[in-house]
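Mind having a look at this structure? Questions to follow.
With one protein chain removed, the remaining protein chains of the complex are shown where they sit.
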Amino acid sequence: MFYHIKELQYTAKPSKPDPVYAKKLQEILGGQYGEISVMMQYLFQGWNCRAEGKYRDMILDIATEEIAHVEMIATMIAQLLDNAPAHDQEQGAKDPVIEAVLGGMNPQHAIVNGLGAQPNDSVGYPWTARYTVASGNLLADFRANLNAESQGRLQAVRLYEMTTDPAVRDMLSFLIARDTMHQNQWLAAIEELEQSQGIVVPSTFNKEYEKQEVSYSFMNYSEGEESRAGRWASGPTLDGQSTFEYVQSPKAMGQKPKLEPGAKYIHGTPPLNFKLEQDSE
Amino acid sequence: MFYHIKELQYTAKPSKPDPVYAKKLQEILGGQYGEISVMMQYLFQGWNCRAEGKYRDMILDIATEEIAHVEMIATMIAQLLDNAPAHDQEQGAKDPVIEAVLGGMNPQHAIVNGLGAQPNDSVGYPWTARYTVASGNLLADFRANLNAESQGRLQAVRLYEMTTDPAVRDMLSFLIARDTMHQNQWLAAIEELEQSQGIVVPSTFNKEYEKQEVSYSFMNYSEGEESRAGRWASGPTLDGQSTFEYVQSPKAMGQKPKLEPGAKYIHGTPPLNFKLEQDSE
Amino acid sequence: MFYHIKELQYTAKPSKPDPVYAKKLQEILGGQYGEISVMMQYLFQGWNCRAEGKYRDMILDIATEEIAHVEMIATMIAQLLDNAPAHDQEQGAKDPVIEAVLGGMNPQHAIVNGLGAQPNDSVGYPWTARYTVASGNLLADFRANLNAESQGRLQAVRLYEMTTDPAVRDMLSFLIARDTMHQNQWLAAIEELEQSQGIVVPSTFNKEYEKQEVSYSFMNYSEGEESRAGRWASGPTLDGQSTFEYVQSPKAMGQKPKLEPGAKYIHGTPPLNFKLEQDSE
Amino acid sequence: MFYHIKELQYTAKPSKPDPVYAKKLQEILGGQYGEISVMMQYLFQGWNCRAEGKYRDMILDIATEEIAHVEMIATMIAQLLDNAPAHDQEQGAKDPVIEAVLGGMNPQHAIVNGLGAQPNDSVGYPWTARYTVASGNLLADFRANLNAESQGRLQAVRLYEMTTDPAVRDMLSFLIARDTMHQNQWLAAIEELEQSQGIVVPSTFNKEYEKQEVSYSFMNYSEGEESRAGRWASGPTLDGQSTFEYVQSPKAMGQKPKLEPGAKYIHGTPPLNFKLEQDSE
Amino acid sequence: MFYHIKELQYTAKPSKPDPVYAKKLQEILGGQYGEISVMMQYLFQGWNCRAEGKYRDMILDIATEEIAHVEMIATMIAQLLDNAPAHDQEQGAKDPVIEAVLGGMNPQHAIVNGLGAQPNDSVGYPWTARYTVASGNLLADFRANLNAESQGRLQAVRLYEMTTDPAVRDMLSFLIARDTMHQNQWLAAIEELEQSQGIVVPSTFNKEYEKQEVSYSFMNYSEGEESRAGRWASGPTLDGQSTFEYVQSPKAMGQKPKLEPGAKYIHGTPPLNFKLEQDSE
Partner (left out) sequence: MFYHIKELQYTAKPSKPDPVYAKKLQEILGGQYGEISVMMQYLFQGWNCRAEGKYRDMILDIATEEIAHVEMIATMIAQLLDNAPAHDQEQGAKDPVIEAVLGGMNPQHAIVNGLGAQPNDSVGYPWTARYTVASGNLLADFRANLNAESQGRLQAVRLYEMTTDPAVRDMLSFLIARDTMHQNQWLAAIEELEQSQGIVVPSTFNKEYEKQEVSYSFMNYSEGEESRAGRWASGPTLDGQSTFEYVQSPKAMGQKPKLEPGAKYIHGTPPLNFKLEQDSE
């Protein structure tokens, strides 16, 4: 169960409206790696958690914080939209600043949301649950989380560069700092799990059932060998079980496929001698 | 540019048809972490790559391999669908095996695809480009890739458990082995990048611009302190810059939001004394 | 900002697993009128609220409760999935109960979520932000909310009829009761707003600017006049401004459209004498 | 079955082209509350209607009118796009009006639709059938319809404010008037149904089966009690069955969830002592 | 503008309910090539039509017929759902027919639509406007229409094979016949347009601006030359302008791409010597 505190986790109040920036800021609200994504991802990972209690608790703590981040950015966007212009184009064109705003705004911010935030990304695409990951395997999911916090911090930093409003930057500096923590946090949790399980997910699958002769081969599917120069092509493998092998010219190991003709009731492509058959019917 | 080899990378030929399993196998073809996702993700990361050549080459090598994985699974699915029944329900109900097949099949495999594979997941949801990640920052993206290979191997292992067909398991054992390699590969590439950049993405953002007092604090947003027991709540942070702090009762640091009334032309909620105003107009 | 309480708002613990029902229950979790929809809808309405404080507070109170409803249903689903079978079809077909389960389960519950809930509906379609409504006009939005609670209670009641598990029914009886309250609540809030604004949304648009001669006409676009029998076709209009008029045979009032030929650079359909022109070029 | 009349229901002919406004006008064509939504919603409600004849007839009458509204707006958009510029950016930038048009246009209007309307909203997101509601319970659905006409009129009014073209405003004044009628119409139909059924949907569910002790409680999930000030927190409930109760500090009534470990074949997170086990295998 | 006729275009009344078949029949209602698709596609092509009048009229005639097809199938589905069972799984499993129905039904038909049709396909995926094509070039669009009627008839035929209900087959036999007409119709319209314009769309683009040396070459991107055996690899081209050429081993004609490093404010992958730079800052 949850309780709400009326104050925001951190101040979210722009120096002045900027509806064009409001459109951009939507990306870290309702985009693939926006705050709604991590909020929903962590909530579902926590609720579905079948591992020992400290994991469930930790995941739900950060999930709860993410709801507050969604709240902060939504609040910021609503204020960036204060008094957004809604004039017609011709008038706008006479004043380049107004025109710039008119051209760069998300029209739904005015028409649909009445100058409020929306759970969409910066091109107006709605947040979708297919962004979330909750697999029931925590090592896999913590890697998803580390990725989410990496992409999220990267986008917040890019948005920091796109404004000069000190108050907007101040809020972003808070979110960026929290993403620093969250990258550290997932790395710490990953380290803990890898120490007991090893690094290959899932660790419980019997290795004898995998085709081990290709488990450590880098396959070079292009001419040239620039890809040989990386750590992934030589030296011990990261799981400590083998050595990377570089396969210069990988060969096909499978069959040349030839499918059976489809069943008659499917009405696929008829055989070439089809017409004759029909005539004789 | 690309060339096609008629043989498959590895054998993909089931012992016998199994249209119900064909539906399930769609998950690792067109699902969030199916082979289409990694194929498209690696292709776009490679084509957009602005880093030195060995990265572009490596990424496109694995991308090219993934096209072959899509090909193998699609071929397998088409064969699992050979001679799928299309009788009516009542007849099916008399024979429990037929009925089981009828109830568990994806109807589109027959109606739409004529017993062929489709670029969708196991519930028929179409693959969408919002699954892909190509941010222009390789450390961020390699974490996305590590996650994708972890989720992908986990799903392949689960599908391995769901069939007893040795030929299907054989193909999966190949894909599972390649996922072992690809987890190792991305971990190796990540290690290489982290050694020069550090672990926080993006590393090029000046730390002085982030709100450093909250960069290493675990905030406990629930009663109880089970979340204190993990590596993420004490000891040195993973980036080597600080020590984890556990904040038992985090306080709100922001304002209590109060939005301005909306502009008149937006026709939001009128003020409470609205009626009177209108009368006097 | 938010805090989390480890206990659920109400007990959510099934008497025994039922993975087929788990699939159905997803509808009121991640469907169009599931709990995620009302949670997100109320959160965004609250955060965007520009009206006086009691509205924002009330909306966020109920929004916060809805997060707890999402939590309850997700928890219930995870437990309904305990020990779901993952055998192959042929074995299943020998045991009709197992087979029924295999045929009726959502395959992603096992393959993708590892026997956990997912933020999707009962056919596996992901929750999408396009379900939410937050227009900035509270009377409009409270009607959306009343609809959501009506559809939501209807679906919960239907799901109640589809199970005999007393523990599942107990949880649903709680949710159904809360939907009773929430329908009453939105009706009360609507009544309050309508008393000051009138019933037509938005009330602030000058009626002289609308084409008033068609503001109260029921137009009968079919042969026969059964539609004349309802309250909507005669008597005073609900806004108290006029009387319903029944137009037996509405006539077209507009032009027969004729579009200009498209600009040349668009390469639309060429004029009929196109060929000759090209020859002479 | 349907017949088409070549004339439009009402005139739809702009004074002059305005491709930027064409983009905005798409919202009430193919948006969540655009005319396609009400057209499809009413058609499906009518075709699925199991209630007495006057409802089916009335619903299909208005559905048929909505097809004509889609037609009017599509026709208007095609004309607003007449001769939209397709020059390159640099030239545009020299002429602020052209530039404004180029920046604010939907590029698909030219590239994909050849200066025609599209069944999408103002950010280019396609209309989706998940917008429609047809539940088989008319009281529930009429509330959905009332909401749709409220949101729809609100958006039409906002678009009215965004243009100065008298011919566009004229068409909107017609649509706004029809929305006035349709709000009145659904309110009338709702009143009729509520008089026989009561106000809680569905009315046929035995109240003894709901957890009646929470059926009329407003739960305050935040600090402070501003939410106590509304009609929803005291006085008789709108269904006439009880009195609103204000619960100042709602307590959790459910269990602290603890999920069973997942089945082995799911390969979820292994137990902490996993490594040792494997060693002994 | 449109009028509605209460009778259906053709009888749509099943001999008896069959909820499993109802699910499958959704494909030609709300699927990619279902009746909603052709209805919307033809409506938008007609409304956007800038060519001479007979085309607009013809397109809107068939569009209007398609609304009637949607109506017929929706009506059929609602009746196939009459009295669909909603018991629990365990009881169902005792009676294989009931169980078959329970396992094969679309759960939303009961929970969401109250035993009514929905504008979705056979796996429950909603109809989306991205299925429609209206390009402003009639030859291009008539090819889209011919394809739609070909896919549509193919699916209707497959559904005909999947039922033994004579009444359902009777309705399908009507729809299949109309698809025969519509394939003939679009072929006739295409022939008419090709005679004046030629076959390459768009015909108005000056051929000198295309890279004509590759305008008629079949490029063989695989080992082996089976693809040489078809009509597409030799003989005169269909546009009568040239001869097909078979390129056995096509060579790359472009550059080896090398992208510039990204701008600094984008925070892409830092250069390899990044760490040192930072230290000296």
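For clarity, chains are labelled A, B, C, D and E in written order, and residue numbers in each chain start from 1.
One rule holds for everything that comes next: a residue touches a chain if its C-beta (ideal position, glycine included) is under 8 Å from a C-beta of that chain, and two chains touch if they have at least 3 such contacts.
Since the model is a prediction, treat every value here as computed from it, not as a measurement.
**Student:** Can you pull out the displayed chains that the omitted chain is in contact with?
**Tutor:** If we consider the entire complex, the absent chain touches A, B, C, D, E.
**Student:** Write down which of A:9, A:45, A:108 or A:122 is the residue touching the left-out chain.
**Tutor:** Touching the chain that is not displayed is residue A:122.
**Student:** What residue numbers in chain A mark contact with the hidden partner chain?
**Tutor:** Its contact residues with the unshown chain are 18, 20-21, 23-24, 27, 31-33, 96-97, 99-101, 103-104, 121-125, 154-155, 158-159, 161-165, 221-224, 252, 254, 257-262, 264, 266-270, 272-275, 278.
**Student:** Considering the entire assembly, which residues of chain D contact the chain that has been omitted?
**Tutor:** Residues of chain D in contact with the hidden chain: 1-6, 47-53, 55, 86-94, 96, 99, 102-104, 106-108, 110-112, 114, 123-126, 136-139, 193, 196-198, 202-205.
**Student:** By the contact definition given up top, give the residues of chain C that touch the hidden chain.
**Tutor:** On the side of chain C, residues 154, 157-158, 161, 265-267 touch the unshown chain.
Everything below uses one rule, namely that only the chains that are shown with their structure count from here on.
**Student:** Give the touching-connected groups of chains that are left after chain A is excluded, with no other chain moved.
**Tutor:** Groups left after taking chain A out of consideration (others unmoved): just one piece.
**Student:** If you tally the C-beta contacts for C-E and for A-B, which one comes out higher?
**Tutor:** Taking the two pairs in turn, the one with more contacts turns out to be A-B.
**Student:** Distance from the CA centroid of chain D to that of chain E, rounded to the nearest Å?
**Tutor:** Once rounded, the distance between the two centres reads 26 Å.
**Student:** I'd like to verify one number: the distance from the centre of chain A to the centre of chain E, where each centre is the average of its C-alpha atoms, in whole angstrom.
**Tutor:** Their C-alpha centroids are separated by 30 Å.
**Student:** Which residues belonging to chain A are in contact with no fewer than two other chains?
**Tutor:** 1-9, 47-48, 50, 53, 55, 57, 60-61, 64, 75, 78, 86, 110, 112, 114-115, 125-126, 128, 130, 135-137, 139, 154, 157, 202, 205, 265-267
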